[in-house]
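Provided herewith is a single structure, encoded as structure tokens, for subsequent inquiry.
Up next, subunit A:
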Amino acid sequence: MTAFLSVRDLSVRFSTEDGTVRAVDGLSFALERGRTLGIVGESGSGKSVTNLAVLGLHDPRTTEIRGEILLDGQELTGAPESVLEKLRGNKAAMVFQDSLTALSPYYTVGRQIAEPYRKHTGASRREARLRAVEMLRRVGIPQPELRVDDYPHQFSGGMRQRAMIAMALVCDPELLIADEPTTALDVTVQAQVLDLLGELQQETGAAIILITHDLGVVAGTVDDLLVMYAGRAVEQGPVREVLRAPRHPYTWGLLGSMPRLSASVEEPLTPIPGTPPSLLAPPPGCPFHPRCAYVSYVDGGAGDRCRTERPELPPGRGAACHLTEERQRSVFAEQIRPRLG
Partner candidate 1 sequence: MLRFLARRSLGALVIIVLISAITFALFFALPSQPALMSCGKNCTPEAVALINKNLGLDQPVPVQYWHYMAGIFTGRDFTVGHCPAPCFGYSFSNQQPVWGTIVDRFPTTLSITLGGAAVFLVVGVGIGMVAAAFRGTWIDKFFSSLSLVGNSLQIYFVGVIALAVLVSGLHWMDNPAYYPITENPVKWFTGMLIPWLVLSIIFIANYSRMTRSQMIEQLGEDHVRTARAKGLGRRTVFFRYAWRGALAPIVTIFGIDLGSLFGGAIITEFTFSLHGLGRLAVSSVSETDLPTLMAVMLVGCTAIVVANIVVDAAYAVIDPRVRLA
Partner candidate 2 sequence: MKPTTRSRRSRGRLASSAAALAAGALVLSACSSGGGGGGGGGKSEGPGTDKNTSSNYSIGTKEDSAGPAPEVPGAKKGGTVGVLQRDAFVHLDPGQIYYSDMLANQLLYNRTLTSYKVDEKGRVKVVGDLATDAGTASDGGKTWKFTLKDGLKFEDGSPITAKDVRWGVERLYASFETDGPLYVPQWLSGDGADFRKALPDGPYKGAHLPASVLDTPDDKTIVFHFRQPHADTPFATAMPNIGPVKAEKDTQRKYDNAPFSSGPYKVGDYKVGKSLTLVRNENWDPKTDPIRHQYADRFEISFGHQYADSTRRFLADQGADKNTLSFTNAVAPEMTEKVLGQADTKARRFVEIQPYVDYISFNTDRLKDVNVRKALAYAMPNGQILQQMGGATAGVLATNYLSPAMDGYKPTDPFGKKAKPAGDPDKARELLKQAGKEGQEIVYAYPNTDLQQKVSVVVTQALERAGFKVQKKEIDSNTWRTAIAEVKNKFDIYRTSWGADWPVSSTVVPPLFDGRQIADGAQNYGHLNNSAVNTEIDRISAIPDVKKAAPEWQKLADKIFTEDVPGVPTFYNTQFSLWGSNLGGVRYQPVYGTVDPTGVYVK
């Protein structure tokens, strides 16, 4: 029995003038209806690429997609464009970050919401418009029957993001991919939008993938968490567990670089040293090893394994790291937790 969405050994490669970029490399995860999966990672870690691949939105001329993407039992890799078109915005919809550029400036919000509805349901212009008003109301836009004729630039950032969500939900998708839906918003609006997503999920029972670089966002929102680094999943598990007892040094780094309300102002944030690796020529072994402070804990100090052997991610709860589970726990408990306060 496969999950509602099952991604197995997905790899996405772009051919560029400089060579082949391995944007996603052997990624696997699964998601059930009614559940929310958070995907976190720095920019360039492959989170967005993964999700665009799910909807088949990459340019086929420059992109090579391998592996298996099963949505409700339907294979999506290599599916013909016509199949994907029927799927997009319908069974699987997407909410993008930065709604200012992600919405067309040339058409009214209402029209942009109504468009996929007409396309997928064959509704009339009038019906679609009513649906758009209804959707705007659902996402909490005041006076939706008036605002439906506004252009995106006449909306505030939060309203635009709500409209974007309304657009994604207009055909009652079973899978909703939200790509950094709150990045451009201020904190209170962020919370509202996240709440909205949660409420809507309650109503529709959709599966949601929430992509973010911000661990704070996922805390109260998602069920499961996938941490990505350099095109690979490095840690996964139920969100509570991952946040309570993260196992991968990269996840520790992410947590460490996050501002916390409880921390005193004088205490500096500790960013992860170094920069993400080039995906044109990823380092051998564990991709994180050049930035990892704990290589010396592997193999009795030499850390050669980290440099040569790619660590596997165990299914279910676990991290793709050569540190033993014990070591992961102890290092976190002794060195990381105290710093997080």
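In this section, a residue touches a chain if its C-beta (ideal position, glycine included) is under 8 Å from a C-beta of that chain, and two chains touch if they have at least 3 such contacts; residues count from 1.
Selection rule, in plain terms: all candidates are chains of the complex that A comes from, given by their letters.
Keep in mind that this is a model prediction, so the values were computed, not measured.
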| query | Any idea which of 1 or 2 touches subunit A in this complex? | reply | 1
| said: If we count contacts the way the header does, which residues on subunit A are in touch with candidate 1 in the complex? | reply: 55, 57, 61, 81, 85-90, 93-94, 96, 98, 101-106, 112, 115-116, 119-120, 151, 153-154, 164, 167
